[in-house]
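Then we have subunit A:
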Amino acid sequence: MISLTRPEPTDRNEVILDVRNLRVHFPTPDGLVKAVDGISFQIRRGETIGVVGESGSGKSVSFLTVMGLVSSREAHIEGEIIFKGRDLLKLPQEETRHLRGKEMGMVFQDPMTSLHPMYRIGTQIAEAVLTHEHTSKKAAMKLAVEMLGRVGISKPEESARRYPHEFSGGMRQRAMIAMALILNPDLLIADEPTTALDVTVQAQILDLLDRLKADFNAAVAVITHDLGVVAEHCDRIQVMYAGRIVETGHSQVIYYRSRHPYTWGLLQSIPRLDAEEMHRLRPIEGLPPSLIFVPPGCAFHPRCPYVMDVCRTEVPELGPAHAFNASACHLPAEEKDRIFSQILAERG
Partner candidate 1 sequence: MKKRTIGALALVLAFALVVAACGDDEGETTTTAAPTTTAPEGTTTVPTTGGGTYRMETDGIAYTGGGDPTGEYLGISWGILSNLLSRTLLTYYHTDGALGNTLVPDLAADFPEISEDGLTYTFTLKDGIMFGPPLSREITSADIEYAFRRMATEGIVAQYLFYYEGLIEGLELSTDMPDDISGIETPDDKTIIFHLTRISPDFIYLVAMPATTPMPEEVAGCFMEAGTYGRYVVSSGPYMYEGSDALDASSCEALVASGPISGFDPEDHSYFVRNPDYDPATDDPAVRANHVDRINIDLNTNVQDIFAKIRAGELDGTVSSGNPPADVLAAYSSDPELQDRLVSGVDDRTMYITMNLAAPPFDDIHVRKAVNLIMDKAGMQQAWGGEISGAIATHIQPPNLAGLGAEYDPYATEGYRGNLELAQAEMALSRYDTDGDGMCDAPECSGVILVNRTTTPWLETEPVVVASLALIGIEVQAQELENHYTVIQTVANLTPMGMNPGWGKDYPDSSSFAGFLFDGRNIIPEGNTNYSLVGLSEVQAAELGVPWPADGIPSVDADIDNCKQIALTDTQGGLDCWNDLDRTLMEEVVPWVPYLWLNVITTIGPAVTNWDYDQFAGVTAFSKVAVDPSLQG
Partner candidate 2 sequence: MGRYIIRRLLWVVLVVILVTFFTFVIFFVMPPVDPAILFAGRAPSERLIAQVRESLGLDKPFFVQYGLFLKHIFLGDQYGWPGFGMSFVTRSPIRENFLGRAFVTTQLAAGAAVIWLIMGISIGIISALKRGKWQDRLAMGFALFGVSAPVFWLGLMALYLFWEKLHWLPGTGYVPFGEDPSQWFLHFLLPWVVLALLFAAFYARMVRGSLLDSFGQDWIRTARAKGLPERKVVYKHGLRASLTPVVSMFGVDLGTLLGGAIITETVFNLPGLGTYVVRSVANGDIPVIMDVVVFGGMAVALMSLVADILYAFLDPRVRYT
């Protein structure tokens, strides 16, 4: 039996982001790339969701679209992105620009290339302030220095005058976080924030995100391909595959009672330091699908060890957006539980 020990304080909080049926299709000479193909989810204030999936699952694109960094010139965007009550897709570009950096912030994967190499750290952070607030350069810089301190960078005044190449990877990422949070946004999106960092630093960054989320009372989305990374830090986990959400739920549930073969595959491919000698990692068979020619029915069916005939023709539904646990799979619930218990047992 699984006990759900983690409280869920966020269920009754304000919905910051409400995405409904979002589709993002890119026309290319080779065909229409359906990067995001009908996803719906919500993020509440105070909540951290982990968005997990392989490359090409649509996890980054969906949030880039939320931020307004995917233009309608490059892609067909359908659906609704309701941020604090307003549908961003219906707003003019100038208005969404005012929200970017101020009410929602984004941190990217590679902090070395994500920071401009020719401007000082402090200047770049202060720029975020100056873009949205009428204030003096001095005041903005003061704020930047303060923020650098809050993200755990020592000697913030000196550090503000340095250039990105003078920092270590971890420090750069902290600086980026500072830049994203300086104006107290309600939503922070972190796209693979730790992928380019050492393992020891990863934990620090994730702890930092937790702390800041609490301080700022924001909502956080952490995008990653590594289920292990988000185990401790996310309230909810959302698994994406081929542009769709295949499973979503509270994080404890995902780890201890997940109900989708893909998720099972992900769990089984996480290396564990405490695994027995003979326990081999089991990668998921096959390759990620083309987003132009998405397999009919369940997109995962060509790789699914439990595939049934119906999977090949009918697209499985996910269920309510903020459910305790929902999965898009045709397997009956008892089957799912039985298989998963087996897997848990093997993992020991």
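Inclusion criterion for the candidates: all candidates are chains of the complex that A comes from, given by their letters.
Assume contacts are C-beta pairs under 8 Å (C-beta built on N, C-alpha and C of every residue); 3 or more make two chains touch, one makes a residue touch a chain; residues count from 1.
Everything quoted here is computed from the prediction, not taken from an experiment.
Listed candidates 1 or 2 all sit in this complex, but the one touching subunit A is 2.
Within the complex formed with candidate 2, the residues of subunit A that make contact are 67, 69, 97-102, 105-106, 108, 110, 113-119, 127-128, 131-132, 163, 165, 176, 179-180.
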